[in-house]
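A single structure is presented below for examination.
Apart from one protein chain that is not included, each protein chain of the complex appears where it belongs.
Each chain carries a letter (A, B and C) given by its place in the written order, and its residues are counted from 1.
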Amino acid sequence: MEEPNLSVEISGFRMKNPLMLASGVLGISIGSLRRVHEAGAGAVVTKSIGYEPRVGYDNPTLVEVHGGYLNAIGLSNPGVKEFCKELSRSKIDDLPLVVSLFGAEPSEFKDMVSMLDGLKIKAYELNLSCPHVKGFGVEVGQDSRAIREIVEAVKEESGKTLFVKLSPNVTDMVKIAKVAEDAGADALTLINTIRAMSIDTETFRPILANKVGGLSGPAIKPIAIRCVYEVSKAVKIPIIGCGGVVDWQDAIEFFLAGAQAVQLGTVIAYRGPDIFEEIKRGIRNYLITKGRKSVREIVGLAHDF
Amino acid sequence: MEEPNLSVEISGFRMKNPLMLASGVLGISIGSLRRVHEAGAGAVVTKSIGYEPRVGYDNPTLVEVHGGYLNAIGLSNPGVKEFCKELSRSKIDDLPLVVSLFGAEPSEFKDMVSMLDGLKIKAYELNLSCPHVKGFGVEVGQDSRAIREIVEAVKEESGKTLFVKLSPNVTDMVKIAKVAEDAGADALTLINTIRAMSIDTETFRPILANKVGGLSGPAIKPIAIRCVYEVSKAVKIPIIGCGGVVDWQDAIEFFLAGAQAVQLGTVIAYRGPDIFEEIKRGIRNYLITKGRKSVREIVGLAHDF
Amino acid sequence: MTSNRPRIVRLVDVKDESSTVRTMTFRDDLCSKAKPGQFIMVWIPGVDEIPMSISVIKEDLAGLTVREVGEASKTLFDIKAGGTIGIRGPYGNGFTPIIGKVMIIGAGTGLAPLMPLTEILAERSASIDMIIGGKTIDEFVFVDRAKRALFKTKSRLVTTTEDGSHGIRGLATDAILPILREKSTDIIYTCGPELMMRKVFSIAQESGVPVQASLERVMKCGIGICGSCCIGKYRACKDGPVFDSPKLEEVKDEFGAFRRDHSGRIIKLSTN
Partner (left out) sequence: MTSNRPRIVRLVDVKDESSTVRTMTFRDDLCSKAKPGQFIMVWIPGVDEIPMSISVIKEDLAGLTVREVGEASKTLFDIKAGGTIGIRGPYGNGFTPIIGKVMIIGAGTGLAPLMPLTEILAERSASIDMIIGGKTIDEFVFVDRAKRALFKTKSRLVTTTEDGSHGIRGLATDAILPILREKSTDIIYTCGPELMMRKVFSIAQESGVPVQASLERVMKCGIGICGSCCIGKYRACKDGPVFDSPKLEEVKDEFGAFRRDHSGRIIKLSTN
């Protein structure tokens, strides 16, 4: 049996395998991004970077719930200037690095990209969907005009591959997705976390310091699968699935739904970076069993029914 | 120690305890509704009834996922005429019965209520939120004008207590909730299931015949808690929490978030109707431990922080 | 946790029982541990998911026996060995085997859940009187399998047909009283058309013999949540499908009187 081809290409961005590290997970230092790459990730996305440094919210910023985690890290990041230094501290040529960006204004995005673009970054991912920080994320991600302007501004500034990450905290995700496509996004990452909350029954308090946070993990997988399925029917650009992948079956489910690649986040808390090799192996064996030569061949098969 | 008071009153609708059977779960025959009441429910809500009979979707209509279930029953129901007969087949005076209704038009709701209103029903719950049937549910539940007109039509027709059940499949739940309140809803039930999907990796097929279904169970609890918390801050009418309650701690969490009562659905699949007694006991013991005399006293305590 | 999902299994063997009934076997650990009387939800992808009794319960093999009725059962019926189906379960309570003097009475695919029960009871050397009924000889299924099972025990097999083409002419229920009069009977197990079972129950009540009857209702979830299978206060899928005499007594207004269709509407059971 021929060895199946795990590599994928998303609008010019080539990955040795379709598994990416999701943004915000171990993504603040090159050291840990590199480690995740060495552990087997086909690409790694940084934590979302903003124009100014942000310490984020107070702790607790994370709490476990049934089937996942809530987090309200609050877009903590060292700011784009400092992050450019981080990227310059060591050679990153060999790293399939995607830089995630958030901001409130098109001009902010433009400025960040102009600072970063000279570095050996492979792609950008615009986080237009953080569910728990006012003024960024969800609010931007629900506003068609803001999305259009931001995407256009970044495309104007940079020729690199551009992913746009969207949130399911909206009435009509397909509409928002089409706006991003029209504005020039090369691919869509679906989904970011879902607004949620957990209250401690002993102290009567919301556990997260920010009260509301984003739900991630297996709990949201069926929602993410639905988003990928519906959006991939409606747009022509590739989709990167994200949300609750913990094993190779989950990854396959995303491919069948229409994703060309998948991102892994919360599973790192359960299984550590070694999960990448394990899922890769599972995908490989699955393709062999099904007589398929590449991941590409199974993308979107669920649409046939 | 004084025995804590578990009874609650929601806009004139009195319940011996704050636990209700959620709509669509064992709710199609009086026999099973009665059984759930005998098992300890403070109130029981029927499956959503429409004007015409509907067989619903083909099977599979239900599939388990991590932390819950997807269902796409498709609003199967015998139609309001037949259901009136069902209610007349035995005495229901003693049953704290809430009839759930769905429809596409205000006039449909009005007609149904006029047929039902003479029967010994205690309250109505309008299902403006079924996530997987085109033309009803979500589509209605996302449309402020439709919500207003439907609620007003029902209030005009009937003096009974009126709950409005909403969906989190919207960008701004608080806005929708306020529309329902303004239109005259006596209470809000939050939340219905969330649009989701599951694909079988062996056959490449969406498992549900309808492909998309609604996610229920523990997976959605943190989302439901967030909805109850946010909406109860913004409206004055009582809120009935629903989504993922499987133990007494979950029920308490909903009360702290601002719910006056909670509905139980998916837990019936895990634990059967006996769960009502168990959760009641847990709530009672919790109130004693916390030195509280009634459920009422703990409603919304999380808002103090 | 996530076990209520279809498991895809390959059909090892497909065997004609009659021109409209086939037994299909597959390997599935859970079904191999099922109790007789339990059922599975069978997914025929793209068509439907329908309840089927587990008719074969062996250490390394399990099976179902399907009669072509409508779209789903016809599609299932036509799947060849090597083809695949999805199954979830086993669900329901199943029969409680009582090692004593038992009567087993069934007709058509109602025999599906009764066959593994018969085999277990025969192995544990119960004394078995088995009545298999049918309209005509062509409809008979499982007669040979029943004979094989009963062969070694102090047992008897009675067949009845309405046209007299096999065994005694008449209804299966006609054969009950003669046997009850002849010897004491500890329990009657039955599965088949509901009106037949209702009659079995009446005769048994009069004679003071307890009954376990397996009922059919429309099933969607199979796990006791959707309510489509309710009869009286019970869920056929979870509290049943096997109902014993006290439970049958509780639901006697509905048992043999009506069932509900997929919308929940009441459908009277016709008396022919």
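What to note about this one:
As a working rule, a contact is a pair of C-beta atoms (placed from the backbone, for glycine too) under 8 Å apart; a residue touches a chain by one contact, two chains touch by 3 or more.
Owing to the predicted nature of the structure, the values given are computational and were not obtained by experimental measurement.
The hidden chain, counted over the whole complex, makes contact with A. Only one residue from A:Cys84, A:Ala209 or A:Ile288 touches the chain missing from this view: A:Ala209. The residue touching the chain not shown here, chosen from A:Ile10, A:Val25 or A:Ile220, is A:Val25.
For chain A, the residues touching the absent chain in the complete assembly are 24-29, 31-32, 34-35, 38, 47, 53-56, 58-67, 69, 71, 73, 76-79, 82, 85-86, 198, 200, 202-203, 205, 207, 209, 265-266, 268-269, 272.
By our rule, only the chains that are shown with their structure count from here on.
For the pair chain B and chain C, there is no chain touching both partners. With centres computed from Cα atoms alone, the innermost chain of the structure is B. With each centre defined as the average position of its C-alpha atoms, the distance from chain B to chain C rounds to 36 Å. Measuring from the averaged C-alpha position of chain A to that of chain C gives a distance of 51 Å. Among the residues of chain C, those touching two or more other chains are numbered 45-46. Counting partner chains per residue, chain A shows two or more touched chains at residues 305.
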